[in-house]
Structure formats: C-alpha cells, structure tokens
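Quick one: this structure, given as structure tokens, is what I'll be asking you about.
The complex is shown incomplete by one protein chain, all other protein chains being positioned as in the whole.
As written, the chains take the letters A, B, C, D and E, and residue 1 is the first residue of each chain.
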Amino acid sequence: MTVPPLPALMIEPTVRAALLEDLGRAGDITSDAIVPAGMHAKAALVARQPGVVAGLDAALLAFRLIDPAIKAEVARPDGSKLARGDEIALISGPARGILAAERVALNFLCHLSGIASATHSIVEAIKGTRARVICTRKTMPGLRTLQKYAIRVGGGFNHRFGLDDGVLIKDNHIAFAGGIKPAVARARAAIGHLVKIELEVENFAQLEEALALGVDAILLDNMSVEEMRRAVALVAGRAVTEASGRITPQSAPAVAATGVDLLSSGWLTHSVTTLDIGLDDR
Amino acid sequence: MTVPPLPALMIEPTVRAALLEDLGRAGDITSDAIVPAGMHAKAALVARQPGVVAGLDAALLAFRLIDPAIKAEVARPDGSKLARGDEIALISGPARGILAAERVALNFLCHLSGIASATHSIVEAIKGTRARVICTRKTMPGLRTLQKYAIRVGGGFNHRFGLDDGVLIKDNHIAFAGGIKPAVARARAAIGHLVKIELEVENFAQLEEALALGVDAILLDNMSVEEMRRAVALVAGRAVTEASGRITPQSAPAVAATGVDLLSSGWLTHSVTTLDIGLDDR
Amino acid sequence: MTVPPLPALMIEPTVRAALLEDLGRAGDITSDAIVPAGMHAKAALVARQPGVVAGLDAALLAFRLIDPAIKAEVARPDGSKLARGDEIALISGPARGILAAERVALNFLCHLSGIASATHSIVEAIKGTRARVICTRKTMPGLRTLQKYAIRVGGGFNHRFGLDDGVLIKDNHIAFAGGIKPAVARARAAIGHLVKIELEVENFAQLEEALALGVDAILLDNMSVEEMRRAVALVAGRAVTEASGRITPQSAPAVAATGVDLLSSGWLTHSVTTLDIGLDDR
Amino acid sequence: MTVPPLPALMIEPTVRAALLEDLGRAGDITSDAIVPAGMHAKAALVARQPGVVAGLDAALLAFRLIDPAIKAEVARPDGSKLARGDEIALISGPARGILAAERVALNFLCHLSGIASATHSIVEAIKGTRARVICTRKTMPGLRTLQKYAIRVGGGFNHRFGLDDGVLIKDNHIAFAGGIKPAVARARAAIGHLVKIELEVENFAQLEEALALGVDAILLDNMSVEEMRRAVALVAGRAVTEASGRITPQSAPAVAATGVDLLSSGWLTHSVTTLDIGLDDR
Amino acid sequence: MTVPPLPALMIEPTVRAALLEDLGRAGDITSDAIVPAGMHAKAALVARQPGVVAGLDAALLAFRLIDPAIKAEVARPDGSKLARGDEIALISGPARGILAAERVALNFLCHLSGIASATHSIVEAIKGTRARVICTRKTMPGLRTLQKYAIRVGGGFNHRFGLDDGVLIKDNHIAFAGGIKPAVARARAAIGHLVKIELEVENFAQLEEALALGVDAILLDNMSVEEMRRAVALVAGRAVTEASGRITPQSAPAVAATGVDLLSSGWLTHSVTTLDIGLDDR
Partner (left out) sequence: MTVPPLPALMIEPTVRAALLEDLGRAGDITSDAIVPAGMHAKAALVARQPGVVAGLDAALLAFRLIDPAIKAEVARPDGSKLARGDEIALISGPARGILAAERVALNFLCHLSGIASATHSIVEAIKGTRARVICTRKTMPGLRTLQKYAIRVGGGFNHRFGLDDGVLIKDNHIAFAGGIKPAVARARAAIGHLVKIELEVENFAQLEEALALGVDAILLDNMSVEEMRRAVALVAGRAVTEASGRITPQSAPAVAATGVDLLSSGWLTHSVTTLDIGLDDR
C-alpha cells in the first residue's frame, strides 16, 4: 500500500524555513560568484546504500522554492525500496538554483529516508507476527509531522501526535491521582468519545487493575520478554498491548513473538542514522 | 572555557513552536484530566548515562513558557561533564505544567546533549594534536543554530552556518567555472573582505593549484590517512587543512595524527545518538 | 468540576493578533488624543444577562498585553454561572490602555461566554439522561481551540479537533470505497492504535452493517426521534451513538430521551448568540 | 453594483491558517485511508436556504491551497441572490483534496454568506429611506477584514476598521476629558486631515453641544424612535446621524423612518446565523 | 504636547525581527568571545548633534529583549529637544548584552530621531502660519508605523496610513473614471461615513470642479507659489488644501505663506538624514 502524501501546505512552511536558514542574508555566495547565470545542470538523487525513500516531496519542494524553473522526474517515489546506486529522481534546471537547494533537499531526504529505512528493517524482521512498529513523541522539535510520516512510509504506525489526541496515563499521573482507578475515571469523565485511553503498567497487579477498568491499550513498561509473554496471555485480547524500548531488527523478533500488538521505539525518531543519498551529475 | 549561551531571543521561537506542536489544539488532556489543579511537583533532570550537558536553556525555557510559576535550580549547566545519575537541574512548580512541558524539554536536552557528548568524545580522543573537531551544514531543518551551539559546548568548532558566510568551492563549482583558477578568481572578485575561501581538492594536482592561488582553507576529500599526511606536509601551514568523513573516537586519532587542522563530521548533527536524560520525581 | 484552563502559550498568539488587528497602524487615536497620559481607571466586566463565563483568560490577557500595568481581580472565573449584573472581574490601571483593549477583550469574552452559556442551557435541559452535548468542526476559522474550550466550560464535550485525530466515515467515503465494509477495513488498516472510528449511517441496513464491523461510534444522520429510539435499541451499547442537527434546550430532551449518547450541534460554534457583557466604570 | 473582491494576498494567510488548524499534524486521515489516490470527484456548492453569497473566494482558495489541481466554475459570485437549491460553484478534481478542504471552505462561505444575507435583509427592509446599514468593531477575532467585506457584499457599509482610522468619542472619553468641548478640541488637535470625528450623545444637551462643535457624525445612544426623530430634526443635516442597537428587518423600518443616516448593528458580525450551504455530489 | 507612545505590542515584532536579523545564526561572536561573562557596563545614549529624540522606546526595547537584566534611566524621552552632547538615556547591565543590542538600538533611534528632527525644523520654520507639516506613504517597507509616529513626535501630522483609510483621487483615477465628477460620485457611493475624500488637481478648472463637488481636501499638484496663493484664495476654506513636494526649512515659509493648510513631504520618510547619536561609556 502506498502511504498518502502530506498536502504541500503542511510541509511548505518547514521547507521554506530550512532554506532561509541556509541562505542567510546573502544567499549562496559561492555558486552566485562562480557559476555563470545562464548555466543549466542535470543531476540525480542517488542512493549510496540500500533503504527506503521518504521525504522526496520535501526535497523536490526545496528545489522548486529556490527556483520554479527546476524540474524533477521521479523514478522512485516515497516508499520505494532502494538498492545502492538506484536513482530516486532526476533534477534539471538552472545550475545555481540546484546547487543552492542541494544541501537542504538532502537534509530532508536523507533524514526521513533514514527513518523509513530503519522502520522498514524492523517491520521486515517481525513479518508474520501480529506486531506493528510504532513511534513515540521523542521527535526532533519542529519535525514531528514529517518524522511521523516517514514512520508510516517505512511500514510503521503512529502513536499519539501530541499531548492532545490520546490519553496516556503514566506512573506520575497515577501517583498524583492516588491510584489507577481514579486516574482512569477522571480521564474518562473528561475526554471526547473518539479519544482512547492507554495506561502504562509496571507489574501484574497494575495490569489486572487496568484490565478490570477496560482501558483501550496497555503499555508494558520495562518487562522482560518472558514477562511480556505472560502479560499478553493475561490480557487475552481485551486491550491492545504495547512493548517499548530500543528495538532493533535483531531484538524485535523475540519481542514480537510474545504476541504483543505494538513495538514502540523512540530511537527511530531521536537517534536514527541518516540514509546516505547524494546528488550526482548526469 | 565556558561557551557563551545563546540569547533567549534566538531560541524562544523554536521552543515555543515545539511546545505548540506537542500541545496541539487541546493541550495535555491526560494531565489536565487527572492531576488536580493546585498540585505541586518537584523533579530532577537526571543523566542516565555519562556525557556532556547541552541545551539546558532550551529545556528550562520550555517549562517556563508552559507556566512561569515553574522554577529551576541549575546544578550542572551546559558544558558540564555528567556521570550516570548526576542531577542536571531541579524543577519545581505546578505539576500539570511540569508534565506538559516534560517531553519537549527532554527532546531538546537529550538531542543537544547527544551532540555535545559525541563531539566531546572525539575532542578527548585527539587531545594533544593540533586538530579541531568541526561540524557541517548537514543539520536537522530548523535546528541549525542550536545544533551548532551544541557542537561548541562539546568542545568543537563551527564550519559555515549557511551558504552565505563563507565560500566553499566544490567539484561542481570547479566544473562549471572551467577550472580551479577561474573559480577562485571569481569568488575573490565577488566577496567581502571578511569572507574566506575554502576549496575541496581530490588529488595533489588540485592541491598544488589551490596552494598557488592562496586559498584560506583546503578540504581534503576522500583521502587515505597516508595521503592526508602527505597533503599536510605539502601545505606546510600555507592553508588550513580539513579532513572530512565519519569520524569516531576510534578513527579520529589516526586522522588527527596526520597533522590536519580540522576533522569535520556530518554525523554529529545528522545521525547522533540522543543522550539518555530523564525527569525523575524528587 | 472546573475545566482546566488552556496554557497562555496557546491563546496568546490569537489575542495578540486580535489586538494588532484593532490597533492598526496608529493605535487608539481617540483615547491617545483625549485621555491624559497619567490617568488611571477602574472598571468591571459585568454581565448584562444571565449565562456562563468563558474566555476570561483571553480577555484579561488582552488588557495585559496592551499594558502590563493593568491589573485584574477575578470574581467569577470561567465556568461561573452569571446572573444579570454580576461582576466577573475588576480591571484597574492606566485609562488609555483599558480603553484600547476593551473591545478586543469583550469580543473574546462575549463570544466564548455565548458558547458556554448556550451549551450549558442544553446540558441543563437533558440532565438525568445519559446524553452528552458535543460540538463539531463547524467553527470560526482560527478560533477552534478557544471555541472548543468554551464548549467544555459550558459542560459539553468535544468531537474531533480536526481531520487528523479521529476517523469519521461519511456517505462520500462509503461511495468512494464501494461500501461500508471496505471503507472500515481501509481505515482500520491505516490508523494508529489510539484512533477511533465513527461511521455515519442513514438507515437501518447501514446501521446493522456498521455494528457488525465493530466501529466505535455511529452517527445517526437525519433520523426522526422515533427512528433514533429504535436505532439506540438496536445498537444496545455496542457502539457510541451520536445524534446531530440543531439542538435547542427545547428540542434536546426528546432527543436525549431516545437514549443516544451524544447530541452534536454545529450551531454552538457557528451561529451562537454573543453573551452581553459590558465594561462599566467603578 | 458589484463589491470589489479583496486581493488574494489579504485573505490567503487566514485561509491557510484555517486549513492547517483543521489538518493538524496528520492531515485528513479518513479520506487518505479510504479514498483511492487517483479518484476524481465533482461536487457543487449548493444553497440550502435563500440568501446572498459572500466568501466564495476564500472558499475556493481553500480547495486550491489543498490541491492546485482542484478547479472551480463559479455560477453565482459574491453578491448573488440565492434561492434554495441554487448552485454557487462547481468544484472538480482529486477526491481526497475536495474532501479535505470541504469543511474549511464551508466554514468561510456559510459564515460570510450569513453576514451578507442578514445585512441584505435589513437593507431591503429600509429601501426608500436615506438610511444605510453599517457594522461595528464587535467582530470575531482575526476575521475583521473578511466580516466587514461580507457586510459590503450584503449592501451595507463599514464603520471604523479599528481604533486607528476614525475618532469615536464615547462617554468615557468625555468623562476623562472633563467635557465634550475639551474632548473634541483635543481630538481635532491631534488627528490627520483625513480623519473624521464622531461623538456619542445620550441626550439633547449633549447633542446641541456636539453640533455647535461641528463634529462629523453623531451616535444617538439609547434613544427611543421618537427621540431619534427629534434628534434628526435638530441635526438638520449638519452631521451624519447614527442609530445603534440590535436591528432586525422588523425593527429597522421604524428606525430608518426617523431620518437617521446610519443603522449600526453589532449583531451582524458577532451573533449572525450561518447561511446553510452544502457540498453535493454532481 | 507630548505625543502618546505606541503600545509596546505594536513595535515589539519589528524590534525583535531587527535583532534576529543582526544576531543571525550565531549571535555576537565578537563580544561573546572577548567580553567576560559576568562583566557589567554603563553607557549613555548621547546626541552628537542637535535634534529631537524619537524612537527611544524601540531602542530601549532592543536592549531589554537581548537581556532583561539591562536597565535604562531615561533623561530625555521622545519629543525632547537635543543639544550636542545631551544625554538621552543611561543604560546599565551585562556588558555582552549592551554590546549585542547597541547597533540595532541605534539604527532605530538615529533614523527615527532623524525624521523627528527634520520634521521639527520645518515646523519651526513655518510657525505663525496656519500650515501643518504632513508625511506621505513613501515610507521604508515595514517601518510605516514607526516612521509616521516619528513625524508626530517632530510636530508633524500624518496623511493616510495606507490605501484603506482615506480616499485620494489622482489623475489616473480621474482618467479611468472618465472625469472628476464620476470619480467622486463613485467614491462617495462606496465609502463609510468616517472616510474623507481628497482630490489631486493640476489646474484651476479641476480645482473649481472639485470644490463644486464638495470634496474634503484638495492636493495642489505641481503649482508655483503664486498659483497656490490663488488656489487657496479660490478655495476660501471650503476644503483643506495640501501642497506637496520637497519641503525644506528654507522653502517652507514661502509655501506656508500662501495660506495652504498642509505641506506634505515624502522626503521626511524616504530620504531623511539620520540623527547622529552614539553610545558612550560612562
């Protein structure tokens, strides 16, 4: 399934700001001084390592915002699997503009493709299980919409987008409320009918209490694989179960094999490695 | 030496935007529902692994912008070395506000401390050499000012902040100009008297040409350690020399031992691992 | 229960923009010309008709943003019931500033109190039933956060805040998908685990199909009170039921008596009558 | 006479902000999941009740900003009279985009058409008199430009756009100045030569004083129809006269028959009922 | 008479933007590197030539926005006459912040004081005549509010603030309308009751036509002093008369002696010389 693109309206302010951040108060003084005004160039966005494309719209928008005369032919849109050397898109137009936009375009494309690729690796590693890979709110300030989109492109799913679109009750909330029961009751009394409640549990007593209260989802905090398996069995489908922590393609299968519904990873958005993509002359 | 802080004016728009990104259209519905209005809390920002603090101003500003009644006592300001368990700052005030700001504050603090810590490890690894660790323009869109600041906090130095504050002549520019000589001449004819010129060379013929033209700095692209040593000897102090590529505490000493002036790393800003810092009840 | 206030951070940009919209390029030329610079004033926000206060934070922020020397004593915070003549808050400070901020402050306060008051009337009218009053996305452009907050202050609840925090499948979606079943299946395959699905049905065949698919909520479109009663019986608690349309304190009891869970009303945000509140000298 | 449209430049920021407010951080998750990517749709903006169109430019801009591939054919531009069932414009293009923009487009169109329609009803009711219908500064925060435009579309005229483009002396100003005479003198001494002065009077003594001072306009506050008639006779064309208060098509003729020049109504912008317009498949 | 200050709300965005424009992406690297962190400084804003202060609020806000710990004692507020060497305000606080804000503060203060001083010179030169000095819309982009304020501080008055707060009919409008009469009639039919009409005339035939139509003001374009005198006599108080063109203290008395009401000058905002004010150590 292709992941629907974000409307340009939603990404343009971010791309525009990134370009202005790079252009500063004088623009690309190197290319302006050295590259003759009328010169045209052709270049390709090329994968230097295998992965999954994400963020191509933002990258191409960067070129277009610098100079509307820059054109692109897309060979591998977001979601495409990349082998080393694969061409993602062909860029052509005024040389100065292409050089001026290059770094910003790659900053979006490499970072978001890095997220999609890492997500995809874990998704592949747990194929055949019921588990989904999900992200967290541990995102780069200002880039949440784009990062969460890249998670989807990689085959993952999104946890909450912010503090306002889901209830997630943690240990602190339970402590301030004086227990799980009042915490859940207060949340239920306040929220709209399309808002779900997830609760973080640290042990089996809490788990049973949460189940009894009928919460929608349960975050199993800090449990061993063995404990998770037991927890999943106890839940028996009465709530969605989420396992969190750093998840790698290596560690994921064992966790997924416990039967949990969700593997959540902050790593994918706060510490992921960029995917190496370059802009090569054509 | 303590790195001077950025004026609040420069970081406030970024912190404010990050909070609004997280608060969405309804704010922290979990804490608002569950935590009683008058309740106060005390919590500490605590290192869960060793490293170097950076971004504490942004983190504390996040708490203050959510609720000016939240107060902070700083124990370890930016630049402080952290052992596991070290307390960075003590936060106290209305519980709802502390919970609402927590994630955004940590997103800034963990990411920027991650950069400072990684930078510092390399700086430590090459102590005794003349080499400095520097960053690139491969930054997270919208976060360049903060990321480059974190590099300084970690003991590194900054390369260009954008396309406009230095000339960096790459292979493309040379090709479009028809040679190194016209490229340098055109740059020199256009720029202000406080702008320097750096040139990327791929071989020794280019290096000699660059030296003959008197450029300020030379980027040694894709050279082996042995070639770098030879290049540095050839340059003989007539220009600043920069070695680029992924630099780790392991690989850095050998590169630094060649006598290059600068080790530049995109990794520090585009793929660095977050430093694990948490907010613990006190 | 007191409704938690929105963080000032979330309302300040709106209040600031409203003030600048009114001040234009020259400010309050009437007061500046006529009222002597040092003159102080004391005035009270007074209800000219019964109702419920909402938006006092925004109103007081308007005064403070014009001049931080303006002080307020709050007598009746958001959520308070108002009788005609009741004082909501006492404002004192530089006379010019009070006059300059007055209209903008009242524009927020009267409109939001209008929403809260109308909501409250319906809530009161259906007391004793299980039904909740909810709002829609038919809001004034730019004011959704504040309007939805006023709904809560009046005792109502919020439907979706936007297109992104809940799935609401309408007739168009069903038509484009080729049926209710594929529509629900596609939604379920794409959304995160904290997102709920509501489906709009026009008849009992659709209702049964929706129930069979286990959607979270069902919007009963355009049904008579009698049909609604039958629909609620059929649903029998397997999904949340929502009745929509213009709801008044007069019409609401009959609808609520059908047993539906939710009465939704666009009227409350797109056509509500302002609550008459004035600023009187003291 | 057709009312000149506002330049797109003036309404785009408001429409853009309204769309982003609705799209949130993930966009239209319902349509994105359910409606196939390539699917096209055709739909018409249709009046469900009689009235006057206003805000069509803003509505169509909402569609275009979501997806430039969405096209519109306008059948009844702003100012057109609508019978129930009349088609205002035909929209065609990518189905996802049309669904994503629908609500925001209608929020603008229905509200502004509501204002134009209500204004028009009063204008019609007083046809044949010299009186004009005018608005006030009691507008929705952030929407003043659009609301005042809708007043003009409905056949009304605009009072001040803000605090800076006209002097309106009220009871407070008179009190702070120590009388009508010093108030008017101070205003006259300060303002530019294109700024007019209006004064609010509560009785005939004030009215005579105002006339003696040669103010441009007089606001007759809180007078009975009989008093207004007497006031108009006294003024005898020496100043523009304004009657304020809630004005309905029922009450307006009697007030207009007094000979006043202006009937001003806050109701038209702060409490007007939306005009019911829908988007129907074609 | 003291000119009322602009609310800080109206100038803060401009001052903030100017500071960020100067701080760029790294802040004041000179002071940060050289001046020790804890060092305090005391300095005075001192006039290096005679003139009139304007813009002090903006200048002091620049210091405060950089560092709230910077304090100011105002000796000569806006509107004060300055002799060479006069101290305008004393600034004290953290040395780094004072140095970082200095240039931006002076850019506002020197430019706005330049406007006020030039305005004042002309005002003084025509003392005893009925004429007022006014400005135009020939302002620096983004600075209109501040520049027009400085005109008032210098003793001048403001013409229109923009295209929307007054009708000014020029030759083009007359040509497009097919004559003065239809032009005035159309304007009168469209505008609100607080909007005045000014008409530019090039000869006496036009002048008589304008007078017959009862316009509020007449702009005498390109007339000799002798023609102006004749025009003023012809107008005989039936409209405000405006003479435009470059006006200097030398040329103004002769023009003012013709009896015109207004001398308007674009020079004051588009070409004025800065007033030399410096920041001296104390």
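Points worth noting:
The rule we apply is simple: a residue touches a chain if its C-beta (ideal position, glycine included) is under 8 Å from a C-beta of that chain, and two chains touch if they have at least 3 such contacts.
As the structure is a prediction and not an experimental result, all values here were calculated from the model.
Every shown chain that the unseen chain touches in the whole complex is listed here: A, B, C, D, E.
Of E:Asp165, E:Glu242 or E:Asp261, it is E:Asp165 that touches the chain left out of the display. Here the missing chain is touched by one residue of E:Cys110, E:Leu220 or E:Ala243, and it is E:Cys110. Within the set B:Asp86, B:Glu102 or B:Asp165, the residue that contacts the chain not displayed is B:Asp165. Contact residues of chain B toward the unshown chain are 1, 132, 134, 157-161, 164-166, 189, 191-196, 198, 216-217, 240, 242, 261-262. Against the chain not shown here, chain A presents residues 16, 19-20, 23-27, 32-33, 37, 65-67, 96-97, 100.
Where chain D meets the missing chain, the touching residues are 2, 4, 6-7, 9-10, 144-145, 148, 158, 161-162, 165.
Here, only the chains that are shown with their structure count from here on.
The chains that touch both chain B and chain E are A, C, D.
Chains making contact with chain B as well as with chain D: A, C, E.
Comparing per-chain C-alpha centres with the mean over every protein C-alpha atom, the closest match is chain C. Distance from chain A peaks, on a Cα-centroid basis, for E. Averaged C-alpha coordinates give centres for chain A and chain E that are 51 Å from one another.
Centre to centre, using the average C-alpha position, chain C and chain E are separated by 44 Å. Touching of two or more other chains is recorded for residues 23-27, 32-33, 100, 144-145, 158, 161-162, 164-165, 189-191, 195 of chain C.
If touching chains are joined by edges, the resulting network of the protein chains shown connects every chain directly with every other.
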